[in-house]
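First the structure, then my questions, so here it is.
What you see is the complex with one protein chain gone and the rest in place.
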Amino acid sequence: MWWRIQALLIKEFLSLLKDKKSRFVLIVPPLVQLFLLSYAATYDLNQLPIAIYNEDRGSAARDLIARFNGAPAFREVLRIERQEQIAAAQDSKQVLMVLHIGQSFSRDLLGGRQLAPVQILLDGRDSNTAQIALGYARNVISQFNSDWARQHNQTGPPAELRVRAWFNPNLESRWFIVPGIVGLLTLVVTMTVAALSVAREREQGTFDQLLVTPFTPAEILIGKAIPGLIIGVAEASFSIFMVVFWFQVPLLGSLAALYIGIVLYVFSVIGAGLMISSLSVTQQQGLLGGFLVIVPGVILSGYATPIENMPELVQQLTFVNPLRYFLIIIRGVFLEGLGIADLIDQYWPLALIGLFCLSCAGLLFRKRMY
Amino acid sequence: MTAIAADAAPAPLTFKSVSKRFAAGDRVVSALRDVSLSLPLGQVTALVGPDGAGKTTLLRLAAGLLLPDSGSIASFGLDTATAGAQLHQLIGYMPQRFGLYEDLSVLENLNLYADLYGISPQDRQQRFAELMRMTNLQKFNQRLAGQLSGGMKQKLGLACTLLNRPKLLLLDEPSVGVDPLSRRELWQIIESLVGQFGTTVLLSTAYMDEAERCQQVVLLDSGEILHQDAPAGFHRLAEACSYQLSSPVLGKRMLQQRLQMHADLIDSVVQGDAVRAVARPASWPDWMAIFDTAEQVRITSVPPRLEDAFIMLLLARHDEKLPVETVCFVSGNGSRFLATEQPAVIEVEQVDRWFGNFQAVKKLSFEVRHGEIFGLLGANGAGKTTTFRMLCGLLPASNGRLRVAGLDLRTAAAQARARLGYMSQKFSLYGQLSVRQNLQFFSHAYGLRHKLRLQRIAWAFQEFDLTEFADTNSVDLPLGYKQRLALACALMHEPEILFLDEPTSGIDPLARREFWNRINSLAAQGVTILVTTHFMEEAEYCDRLLIMREGDILAAGTPAEIRSRSQTAEQAPAETMEEAFIRLLELTGASAE
Partner (left out) sequence: MSVASQRLLGLIRKEFLQVLRDPSSLAIAFAMPVFLLLLFGYGVSLDARRVPIGLVIEHVSPASRSFSAGFDYSDYFQAHYFRDMREARQALLTRKINAIVHLQADFDQRLTGSEPAPIQVIVNGVDANTARLTSGYVQGVFEAWLNARAAWQGQEAPQPVQLAARVWYNSALRSRNFLVPGLIAVIMTLIGALLTALVMAREWERGTMEALISTPVSVREVLLGKLIPYYLLGMGGMLLSISMAVFLFQVPLVGSLWVLLVAGTLFLLAALGMGLLISIAAKNQFVAGQIAIVVTFLPAFILSGFIFNIDSMPWAVQLFTHLVAARYFVAILQTVFLAGNIWEVILPNALALLLMASAFLALALWRAPRRLE
């Protein structure tokens, strides 16, 4: 049996890799996406354009402005002189945030009896960025507050927050996003390979030829699954290599735990892909089917937006999404240093999804669907 | 010079030393070399030649879809390189796979092309009616083009092209995949067109009987014009070389085998109960040396055909005799017995197949005996491919019983499939794999190992003359070689039963002969062969046939029996299978559908 499967494997690899165009499709898009996503997809604010409207002439105001300008998250692009300018600057999207220091700021601050208000105006058109910017601004102000208290020998606040972030002390969202990309790319590549494999043979008529040879459906299935597995794992390995050495994300946990996760994950994705493929008659259907799985798969995985923020019903849906489990595995291994024992709860659902889909695909093969 | 040129009306199509090259992978292929050609006005010209001779390229150049690398092409005095829409108003071009929109209905397709040609609504009704009458498509107005049979698709394609009443009509293999009845209708349309409007027609074809009907024939080989003449001119080349032989003792197939051994005879084909042989020009075959008097061979001289000249010219150019194919199996066993004494290998009993509400196969019963060549014939959509797929186990029957070598292939163990070979009409091979890789894959697939495997691969290379293309991707092979490779793959494991689905569609006469010689010698070694075809000439090669119509049996029996069934009070039995087929259809009062 093994050498017959081996013949299937050789055939599969040759038909995938011999053609220049399909080689291109396998290699270039994932690379482009790796770099594009890694550099572009970040929630960290960096040099966000802001405007400052300072009506106060005191040194405290100057000090506060200097702190905003010193923060890497912000960049002052406009100094506003009159109230009316604020609206113009916001409307035109020239700035995303306006820092407004009122006339009485220094007086209130020095007087100490009243709170000195500082107003921040945010552009809610991009509410996510606005929210993040608000967080950054709050940090700047609270730092200013505690320094002010210390310098002016006031009694200072009775308590203070000491915030520590585990696993990612500087809260770099790149550390979060980039390992996730490994899961994303592996999903796209493996799914495309698997979803098109049977459909392509159907379209070219070779699938009939295959079915009249002594191959059993199980052999054909294995012959279709293994190339996807090898390509998926290779693609994942390359991406991980780039994540560690190019993007410098620390890899704390065990590589073995990661690879068990990768193999199971690729296995489950191939299962889904082959299921789609054995249902579709043409390549376009295969492609569309793959697309219809990939898009919700990515959106409902916790890759870009946390699963806890989703409605309860949608959260339930994510339990059948292999990417959900894989993201926990890869982020856990990379950032939290988890080992095999910690991830058992993620491994078995993946294996289950894979087995289920693959048996369905096998059943559809046997029925031969026409 | 110029004065004379201006005087004469410009020819419908002139080629002046036209050359065209293509890049195929890393090689450059010369599709046409220095071709000069001029078509006479108001005549039908056939373009014939082996696969890859450059027929399609020539037609595309003529239609202005390609530009020549050197030389010039003009149609009615308009240079194809510079004339745009003006040229397209004069020319009608029908590509090999006509560009019908399969998801549009017949009427919608016609309307689209009428719009594209700018035909006014008033003219449209009249032209539609006229074309509908010619093509017999009225009934199918609302049907989607994708659901038409191959013959109807071609007729619709032709109708779309004719909407504009072109002055020059270019048709690329209009009759490939078309059953005899539709083929006859296609020709009626073309011929009435020439009579009515004086249209000039250039068409490529693989059927020599079609070329016979044309006023001019252009024989193309490897991008060069080998000969251009009227069919009669071709006949003269093959004058006094053609014979018909028959023998009550030897039988047609034995007779043919004997003739093939002879050096002076370049061609022999089975025709009815007799064999038609062509001798080398200016040679007088010594019949006495070939046959015994006891064999009672009757030899008559017959008038030449275009096909004789075709083969003669091509063989003379390639300086060889048509190869005598004897496919030898390593464990080749058994000689040919009379088929009726043999056990049935394929049994079909009361088989039905429904697709939704449509019954594709109706209570079909037949059996095929060991060592027989059994033909499944019929028009497009008659149910032969459905039957074929059910036998191979690719499709379940709705009712009834199918047995191949005593097994139902849908449920039989995988190893049972090792006993059969399968070749589909698309020559389904892995296009991205080279010839060698395809052979290696299929040898593994059929479970060959070690020495035997290497032996069979070597056999395939040698037997099918594939060594030259060993490392070419199979998608880039010429059609004839694709077919050879597909057959080689199907024979890899020396199957007992061979399933062939339209094995010769679109293949030129030379390759077709080669193919049938191989099949004959396989049958002689005891291989059972089931073949579907709508090439009626090929029916003669079969021991027994089944002609299907609308899922039913129209006729069954030996070729001679079927021909004699076409006998009526007024008519003698048909001479050719094609005639018999059409007559049988007419006798049972059926239309093309």
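Which chain is which? They are A and B, in the order written, and residues in each are numbered from 1.
The rule is simple: a residue touches a chain if its C-beta (ideal position, glycine included) is under 8 Å from a C-beta of that chain, and two chains touch if they have at least 3 such contacts.
Computed from a predicted model, the values in this text were never measured in an experiment.
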{"item": "Touching the absent chain when the full complex is considered, from B:Pro95, B:Pro478 or B:Pro573", "value": "B:Pro95"}
{"item": "Contacting the left-out chain in the complete assembly, out of A:Ile65, A:Leu78 or A:Met310", "value": "A:Met310"}
{"item": "For chain A, the residues touching the chain missing from this view", "value": "21-22, 25, 28-29, 32-33, 36-37, 39-49, 64, 88, 90-93, 96, 105, 108-109, 112-113, 115-132, 134-135, 137-139, 141-142, 144-145, 148-149, 154-169, 171-176, 192, 196, 283-285, 287-288, 291-292, 295-296, 299-300, 304-306, 308-311, 314, 328, 331-332, 335-336"}
{"item": "Residue numbers in chain B that touch the chain omitted from display", "value": "60, 63-67, 84-85, 88-89, 91-104, 108, 111-118, 144, 157, 160, 164"}
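Rule of thumb we're sticking to: only the chains that are shown with their structure count from here on.
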{"item": "Chain centre separation in whole Å, for chain B relative to chain A (CA means)", "value": "57"}
{"item": "Chain B partner contacts - residues on chain A that touch it in the complex", "value": "3-4, 6-8, 10-11, 14-15, 18-19, 22, 204-206, 208-216, 219, 368, 370"}
{"item": "Contacting residues of chain B [partner chain A, same complex]", "value": "389, 392-395, 409, 414-418, 420, 422, 424, 426, 428-433, 437, 440-442, 444-447, 449, 473, 489, 499"}
